[in-house]
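Structure provided below as structure tokens; questions to follow.
Missing here is one protein chain; the remaining ones are kept as they sit in the complex.
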Amino acid sequence: MRGGMVGGGIGSFFGPVHRMAATLDGQAEYVSGAFSADAQKSQKSGEAIYLDPSRVYADYKEMAKKEAALPLDKRIDFVTIVTPNVYHFDAARTFLDAGFNVICDKPMTCNLAEAKELKSVVDKTGKVFALTHTYTGYPMVKQARYMVYKGLLGKINKVIVEYPQGWLANFLEDGVTTETMWRMDPQKTGVSLCMGDIGIHAENLGRYITGLEIDRLCADLSHYIPGNQLDDDGNILVNYKGGAKGILYASQISTGEENGLNIRIYGTKLSLYWNQENPDYLIVKNKEGISTTYSKGNRILCHDAQNAARLPPGHPEGIIEALANIYLETYRAIRDGAAKNKKAVYDYPTVNDGVIGMAFVETVLASAASDRKWVEMLQVI
Amino acid sequence: MRGGMVGGGIGSFFGPVHRMAATLDGQAEYVSGAFSADAQKSQKSGEAIYLDPSRVYADYKEMAKKEAALPLDKRIDFVTIVTPNVYHFDAARTFLDAGFNVICDKPMTCNLAEAKELKSVVDKTGKVFALTHTYTGYPMVKQARYMVYKGLLGKINKVIVEYPQGWLANFLEDGVTTETMWRMDPQKTGVSLCMGDIGIHAENLGRYITGLEIDRLCADLSHYIPGNQLDDDGNILVNYKGGAKGILYASQISTGEENGLNIRIYGTKLSLYWNQENPDYLIVKNKEGISTTYSKGNRILCHDAQNAARLPPGHPEGIIEALANIYLETYRAIRDGAAKNKKAVYDYPTVNDGVIGMAFVETVLASAASDRKWVEMLQVI
Amino acid sequence: MRGGMVGGGIGSFFGPVHRMAATLDGQAEYVSGAFSADAQKSQKSGEAIYLDPSRVYADYKEMAKKEAALPLDKRIDFVTIVTPNVYHFDAARTFLDAGFNVICDKPMTCNLAEAKELKSVVDKTGKVFALTHTYTGYPMVKQARYMVYKGLLGKINKVIVEYPQGWLANFLEDGVTTETMWRMDPQKTGVSLCMGDIGIHAENLGRYITGLEIDRLCADLSHYIPGNQLDDDGNILVNYKGGAKGILYASQISTGEENGLNIRIYGTKLSLYWNQENPDYLIVKNKEGISTTYSKGNRILCHDAQNAARLPPGHPEGIIEALANIYLETYRAIRDGAAKNKKAVYDYPTVNDGVIGMAFVETVLASAASDRKWVEMLQVI
Partner (left out) sequence: MRGGMVGGGIGSFFGPVHRMAATLDGQAEYVSGAFSADAQKSQKSGEAIYLDPSRVYADYKEMAKKEAALPLDKRIDFVTIVTPNVYHFDAARTFLDAGFNVICDKPMTCNLAEAKELKSVVDKTGKVFALTHTYTGYPMVKQARYMVYKGLLGKINKVIVEYPQGWLANFLEDGVTTETMWRMDPQKTGVSLCMGDIGIHAENLGRYITGLEIDRLCADLSHYIPGNQLDDDGNILVNYKGGAKGILYASQISTGEENGLNIRIYGTKLSLYWNQENPDYLIVKNKEGISTTYSKGNRILCHDAQNAARLPPGHPEGIIEALANIYLETYRAIRDGAAKNKKAVYDYPTVNDGVIGMAFVETVLASAASDRKWVEMLQVI
């Protein structure tokens, strides 16, 4: 399979990660890209990964057009979009309209309106659109989901999702330094910083595993960093449809924390615990207080969990492998799409997840803006 | 020092624990008690711990009166109250009025009004009154407090206190069985179950370490157990005076959890993590993401932390030792009280902590009752 | 029950710990002691714990004689010996000969010959003799033993026991300072430092849980501290009777380690892991690689494990409680002994454990002395 990339040039953090993940299993290679709006930087970035210079563009619109003009056996099969958030929407739309499958980094768009519009484009074009909520690619997350769906937990009563990071804590004392902190610029980042960046991962992970939809929430957003106009931390009480309740928090000023996404799910029969920083393990506790740990790669796990592991237990796999799992499912959908197989079920985050994610962010902002009242989850249709 | 006990007879869970803790360091012995409202059971309970039968009573009012009539060198120096919650207030008042020092189990009273009244009795009588918020007796909790007070954390921005238990999860499917579940009876338990029982520990631990007072909160209480009229779970957003924010949750239906009180405190310079189930360790993280673990008994700890450990690092100490530390400080205050030393500072939870605890519970209930709005913390004076 | 203490005066580390443990459950009190060979210090030590001065002695021989002369309802029921190692043998013999039950700190004696002689005294006098291998008092150690005895592990193939401490690492660079380091003086410590002090705990723990007896071993002892004549570290290969093999190591120069006794036992069906520094948990792994954690106090544990816990899961108990469990079993034996109940089984370390422990130490020394050859375990009869 042939891929293209928009964004992700030299110096990019996520570009190389996506390239590693997309090609990890030998099912794809990148042959084209618009790596930077700076034409020279784009060319150099293409060169660095040995691309044919004629397939390197400075502009994603040009790229979509020219790639679409190539013969079928040369043109790209999908494009990966890893630009700053503000370009996600237009780039995705452009490639979908030009007939390409799209794999887009999160947050999908800068706001809910764009998200809904993008969904209509996806629906209209019928192309595959995947959103890289990477954490759902981990094997033990799939095992957790399986256990919920099989009813092993009983009825779910409580869900705690935490996502503490500390990388912005360095700015707590001295405030924003504008040159480096483009992320705190609403023009580039969208309506939210912390919620848009990582809160949506927390929402997505909880929904992926439990299937629960948020009914209403009450959010307390914070701006701890002097000069920051956007949220850098938020604590949220959540009520799910069907009666479960929970807490969701995301923070980028939690001093010393690295990337501590974790989830606890309490059912009437069992509870589950999974922590992204130790991702190969799932801890299950029963009502008798016995705690059992299952490992990635174990043969007793469900099919999806086993399938998502490349190596047996005790051989750590990480976030690149998790992202690669999302790519693999997307490739499967792309191949099937060509074959018009419409009944298959695929395990990758879709445009619907992106719409729900943006609805979540805007609901959180609405609660925060209305004196932190409880508000109903915004409609996604 | 001579102690008496009200409640805590044969079959009691907390009576023996208090006796172990109170006598652990060889500074006190129990010589008297009203262990049960059933006279025969009270006598048998006294007998089981080798008490002089003439010092065993069926009635705490009688006990207070008769003990007060004994000569100074025979009468008890303090009384430990470990009855069901509903008797705490009257028993404490009775002994204070009779001139005795009191050590009372939590929750101090069944509601805020009683708590305030008890405070006025304490103030009036000038006797020592200690409330057994046991978890503040752990050495590494004292080290955490020291680090906050010394400013090592910088300004505190965020406090997460969690208190998950699962022992009520057994009733989630079948509901309350009335004979065993007297705890869910408001007449015996007071206005709250989960918040009154363990929520106040979470509040107390956070305040003990950080010194932060709650300014306002928003509470989502739940009644998951069929037939339960009281809260068995609660998720709370908290704003502290001075700008810190946080989450506090307590739950007794968290399947598989044991006694998982834990706290994370995020400052501008450092963060702290302590977990009651692994109490000998305190984890400190800095802005560079380096995590350091300090152990109980280490010579580099602050004086209070060192003083609270009986053994060097690697020799586990537990909750009985933590409670014993609270008794030791109370004894010190009792001895000093006799000597009229009024300037000394003691490290045990006081009647003020009890008042604040009940104000916290009633504030939580007020928020829950007012459609889960944000409400200001009730006045404690 | 009335106890006496030999050694353990003011400034002692273990004296107070034994007093806390012995009296924790309200079944005994200390009424007598010879706390120091310095008469004045002994008196002051007795005074500090409120003893009748007439029951405080400067000399254990005098104590044994005078206590034996007291009427039955006044004299001590047992004596706790917590002197420097070199006095254990004679003090124990003296009290046994005078008709007293003895609880003795480990190592039981300074060498195997004394140990065997002490055993003959115990056998002859018929008194209760308990050796405080404290770690066998932990609830989850009892659960581990139960699981082995029930055959749940299958046949045991491999046993790893580690006991790293680091407290002597401070002397690695500068060598022994004679005034503080009496422990490195063979005259006071006996034939071995590290093996006699903690190696025997490792041997005892392994044997307590597995029931396996050492058949032969190969030992590599070290003297890392400049000027130290005794072993401060030792690595040992072990073969057990019946075919199991293993490793046992003890070290006091393992920089940064606290008191890290831990054991792993591998059977054909299950394996077990227990770590003294986190003693409330036992980890069990099966052939499918599933790891299950059991907690102290859980109702599904075996009778002995449940019985050894004073509090439910999640309420940490420590080493004082473990030692108290050994005292409780000893008291039970003492009471039964008076009642001539000879069939009962008691769960405390006996003089046989002491003989085997010293045989182990001398076997280790014999291997080390014979160019680190494999040697057979010395006979204990």
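For clarity, chains are labelled A, B and C in written order, and residue numbers in each chain start from 1.
The rule we apply is simple: a contact is a pair of C-beta atoms (placed from the backbone, for glycine too) under 8 Å apart; a residue touches a chain by one contact, two chains touch by 3 or more.
Being a predicted model, the structure only gives us computed values, none of them experimental.
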Contact with the hidden chain (one of A:23, A:286 or A:352): A:23
Option touching the unshown chain, where C:25, C:105, C:233 or C:280 are the choices: C:233
Residue among C:9, C:33, C:139 or C:267 that touches the chain left out of view: C:267
Full-complex contact with the absent chain, from C:37, C:247, C:366 or C:380: C:247
Interface with the unshown chain - residue positions in chain A: 16-17, 19-20, 23-26, 49-50, 165, 167, 257-260, 276-280, 295, 310-321
Residues in chain C touching the chain absent from view: 154-155, 157-158, 160, 162, 164, 166, 169-170, 172-173, 218, 220, 222, 224, 233, 235, 237, 239, 245-247, 249, 251, 253-258, 264, 266-271, 284-287, 289-291, 371-374
Absent chain, residues of chain B that touch it: 288-295, 298-300, 313
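Just so we're on the same page, only the chains that are shown with their structure count from here on.
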CA centroid of chain A to CA centroid of chain B, Å: 43
Centroid spacing, where centroids are CA-atom means, of chain A and chain C in whole angstrom: 56
Sites on chain A at which at least two other chains make contact: 289-291
